[in-house]
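Written out below as structure tokens is the structure these notes cover.
All protein chains of the complex are present and in place, except for one that has been dropped.
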Amino acid sequence: MDFDLTEEQRLLQDSVARLLGNKYGFEQRKGYMKSADGWSREVWSQYAELGLLGLPFGEDEGGFGGGPVETLIVAEQIGRYITLEPWMSTVVIGGGFLRHGASQELRNELVPQVASGEMLLAFAQVERQSRYDLFDVATTAKKDGDGWVINGRKGYVVHGDSADRLIVTARTAGDRRERKGIGVFLVDAKGPGVERRGYRTVDGQRAAEVELSGARAVAVLGNPEDGLPLVDQVVDECIAALAGEAVGAMQAVHDMTIDYMKTRQQFGRPIGSFQALQHRAADMLVALEQSRSMSYFAAMSAAERNPVERRKAMAAVKVQIGRSARFVGQQSVQLHGGIAMTIEYAAGHYFKRLTVNDAMFGDADHYVRDLSETGGLVAAA
Amino acid sequence: MDFDLTEEQRLLQDSVARLLGNKYGFEQRKGYMKSADGWSREVWSQYAELGLLGLPFGEDEGGFGGGPVETLIVAEQIGRYITLEPWMSTVVIGGGFLRHGASQELRNELVPQVASGEMLLAFAQVERQSRYDLFDVATTAKKDGDGWVINGRKGYVVHGDSADRLIVTARTAGDRRERKGIGVFLVDAKGPGVERRGYRTVDGQRAAEVELSGARAVAVLGNPEDGLPLVDQVVDECIAALAGEAVGAMQAVHDMTIDYMKTRQQFGRPIGSFQALQHRAADMLVALEQSRSMSYFAAMSAAERNPVERRKAMAAVKVQIGRSARFVGQQSVQLHGGIAMTIEYAAGHYFKRLTVNDAMFGDADHYVRDLSETGGLVAAA
Amino acid sequence: MDLRFTDEEIAFRQEVRDFIAKELPAETRERMVAGRSPTKQQVVDWQRKLNARGWAAPEWPKEAGGPGWTLAQRYIFREELQQAPAPSPLGFNINMCGPVIIEFGTEEQKRKYLPRMLNLDDWWCQGFSEPGAGSDLAGLKTRAVREGDHYVVNGQKTWTTLAQHADWIFLLVRTDPAAKKQEGISFLLCDMKTPGITVRPIITIEGGHEVNEVFFDDVKIPAENLVGEENRGWDCAKFLLGNERFGQARVGASRERIRRLKVIAQESMDGGRPLMEDPDFRRKVTEIEVELKALEMTVMRVIATESKRKDKKPDPATSVLKIKGTEIQQMCSELLMKAAGPYAWADGDPDEEDGSNEVDVAPDWAFGLAGVYFNWRKQSIYGGSNEIQRNIMAKAFLGL
Partner (left out) sequence: MDLRFTDEEIAFRQEVRDFIAKELPAETRERMVAGRSPTKQQVVDWQRKLNARGWAAPEWPKEAGGPGWTLAQRYIFREELQQAPAPSPLGFNINMCGPVIIEFGTEEQKRKYLPRMLNLDDWWCQGFSEPGAGSDLAGLKTRAVREGDHYVVNGQKTWTTLAQHADWIFLLVRTDPAAKKQEGISFLLCDMKTPGITVRPIITIEGGHEVNEVFFDDVKIPAENLVGEENRGWDCAKFLLGNERFGQARVGASRERIRRLKVIAQESMDGGRPLMEDPDFRRKVTEIEVELKALEMTVMRVIATESKRKDKKPDPATSVLKIKGTEIQQMCSELLMKAAGPYAWADGDPDEEDGSNEVDVAPDWAFGLAGVYFNWRKQSIYGGSNEIQRNIMAKAFLGL
């Protein structure tokens, strides 16, 4: 049992922190948000240089050879600076599908492009009726010659507007809510039959509403008749990364709040000298530390072989992180008072990111139900 | 809309407060608890003199002619002094069954005895499997000549050990959890076929485990084939009274806590000067005031004719009162610190009574489920 | 003790309800149902309809142009507006500045301002808060120096709600810097077109423009615009703030939100069934319904007590109403966002007049709900933060 980083991991952490420290001041971030993409191509190319875009791929295929701990390290920095680039979509989710679902040929083609920053990926999964159920898929994929033709509508496709390829879940067989019969397809985002309407989300990131009308898949990821286990695995890896992001964001906004409490004067003294607010800050710290612990558990469990155990672990992670993020986010705003309600102040942006982070792939309430229906973490005896 | 008491109501309140102020000091209460009955026959006879035992009965039959507001007034004082006498069992529940379920003949016989304090009643309803479902009844009543013969086992019969008559729910037809086929029977507590094992409950009151083996009913209350609506109505009236009791107890323990906070010194100053504890006390006050409001709603709703609306209202009352009682009870102990953990200090006794009060006829969790399953208080639109 | 409304009150409620049903424009209602604020024009139009009916200022005395209602009637009226939902009479005019002029103003001031307030010919805004003052309102620094028959004002106000719509501003200024904190403050009325006033928007976290900074740079305000005595403006401020007896509970508004929530949670699917059938979600909704019912009873208690009170001191229960009222409203906004799921997250200013779901990135019922949730976090901060309310309860009521 050892929570220390290896020398290599420490270097990774330092280099990401240094890059974002230079490139992700609040004003810089605002500039990226206002740009056409909604994020920075320059930062993206520096990600590529640092190896962050090849992070999860083997060194033999041009990657960094990182595992869940390395992902956690990067994700935490991303949360600390609430960055806007499509790293989670392209590298964690997209990379996950390539690693676990792509043919060798496809990997050979795409991994170098992803690692170099040329290829952006986005996950088109949510549908209007699906809410957080990964298996609730109405979009269809029909065999047509050697290929597949896809029809349907996907919503909240994170970074779907700038993506080069979309990773689309579509039903090849069965009823809408059947667990079998789901396939995962790679679709050219600019190809025929794909219409995208990009928009900004409340946390300042980008997403798209995507209509697929006879779009042809350029590749199949995994088993087109039974792709749900693949989706589950990739989403679980993403949940572990999201946990890191949330911890980074909570730490940053908590630090910001403590600093503010030390300087902001009310009734002739710093507000941090009021005991009721001190206790609130202490409770936020408890929530943060419990979440940090849980982010380690998430990294540990991302590699768990038994999918039932892995899903349970990630459900627990979502519950802890989501509850903590809600509390820390809301209270950071409350302790700041009015100033945190303005768009010109960073705290509110952390609060918004933490709110969306909680709900990505299902919020704490969703997972507490899931976990309780599957017997929880402790067996009766 | 008028929340002031009438002159007569104020007199009632004053006289009960005066009696209990004299007779229910903490040491006196301890004495009653240690006595054979576990409560005071002397106080009981003074209840009779003040008319409290005839409270809900018409003046024409020797009662006080009181309604839900009068019951609320008395219940609040009972909570304030956490008294031990069987007033709730005999007058609110027993009286309720007599008023709504007894034949004129039976009323003529029993009301004067109840009002004078000679006749004690107890409600034998809970069974080992029933938890809080009033309709879950395994005890059976079988017709035998003109009468009914009862077999079964009842638990947590409050004041069942000192009662003269037991009011027993028993199944005359149908399956264990059917809503139809439940009868309510009056049984001589000392008669053949009745075995009682009295015990003290955690809140210092008395209860009994009762075995009924061929016990003969001395009377039937209401319709023996469909007695559940009668049971519901009486229990709802009791819930309104329990709300008053809880408000009285919360007020008393909150007052006690505030007093303690003003005098108890720690780190060279009264603990009431610590802002974190002040805010806790303020939150307790919010909980108390919301509960007081709800106790008025309970009194208003006790007379509601539509049983569905009445049940919903009482469910809401249980939820608000139960949640508040838990918070106020736990925090009173916490703010006192160690001293409230001792049996020689009153605060812990209020905490225990509030805990049991919450769970009588179902706790807040039970009723929030009930209410949410029946559509809540606000219609969708 | 009689806890029911009288027959007259019940008839009055029906009268209000009928009026709203007949007069409230459908567009206004729909916009508000969607969780967005009514537009300026919608507020003005509605205020004028109310004024035509004599209902523009529920709390004002008859002689000032009010309807002469009992507290119960005022409560019923406001509750019906909230749950319609319809715009409330403009608070700056009707509940803030108006009552101060009625209580402290000259006859001349009453004649000049009150009728235009009632008819919303003038939109007022409030110049109290300043940067740095926060919960410590009396720490204000904006200076007013008397020069001949004018005050010359320099300084800055902040969190000035809807100043961009305003024709007039009422403001607190420091007229005697040597005096103790609460003394040396005066209450002035100022035309927003006076030279030297600059309004700068503050955009709130969800992207809305609701509040502003207002800068005063050698702004000349006629001395006749002083309300009450010079250096006694804190009396006006206390009166104004204490006037808020049960308005912050907003029971009707929350009831309307819960209704809406139930509709949305019926539309929104979760685990293959309507979200409203999920036991955990349903439980949460029920818990707010219960809190709201208790709050409603608390409001009625306050009203019943108020009608008999002689003094004008704030009731400690006001803090209960503020704390619970805002907690319930915030919880409603959170559950609405949750009900909408990922489709709540499309960015867009919910108060933009044009709406912004035109590219159809979310179902209309879901659009913008996260924004409302973010925006409503302000409720536990403004109007005396909920922490300040707890201080008040502990000190003023519990004597700690």
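Order as written gives the chain letters A, B and C; numbering starts at 1 within each chain.
What we mean here is this: a residue touches a chain if its C-beta (ideal position, glycine included) is under 8 Å from a C-beta of that chain, and two chains touch if they have at least 3 such contacts.
Just so we're clear, the structure is a prediction, and the values are computed from it rather than from any experiment.
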| item | value |
| --- | --- |
| Chains on display which the left-out chain touches in the complete complex | A, B, C |
| Which residue of B:E85, B:D136 or B:E289 touches the chain not shown here | B:D136 |
| Per the touch definition above, residue among B:L84, B:A163 or B:V368 touching the missing chain | B:V368 |
| Touch with the omitted chain, as defined above, among C:E183, C:D280 or C:E327 | C:D280 |
| Positions on subunit B where the hidden chain makes contact | 126, 128-133, 136, 155-156, 177, 197, 199-204, 207-209, 264-267, 274, 276-277, 330, 333-334, 337-338, 340-344, 348-349, 351-352, 355-356, 359, 363, 365-366, 368-369 |
| Where the missing chain touches subunit A, by residue | 1-6, 9, 69, 258, 261-262, 272-273, 275, 278-279, 281-283, 285-286, 289-294, 296-297, 299-300, 316, 319-320, 368-369, 371-373, 376-381 |
| Hidden partner chain, residues of subunit C it touches | 279-280, 283 |
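Simple rule for what comes next: only the chains that are shown with their structure count from here on.
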| item | value |
| --- | --- |
| Of all other chains, the one whose Cα centre sits farthest from subunit B | A |
| Separation of subunit A from subunit C, taking each centre as the mean of its C-alpha atoms, in whole Å | 38 |
| Contacts with 2+ other chains: residues of subunit A | 274, 276 |
| Of all residues in subunit C, the ones touching two or more other chains | 387, 390 |
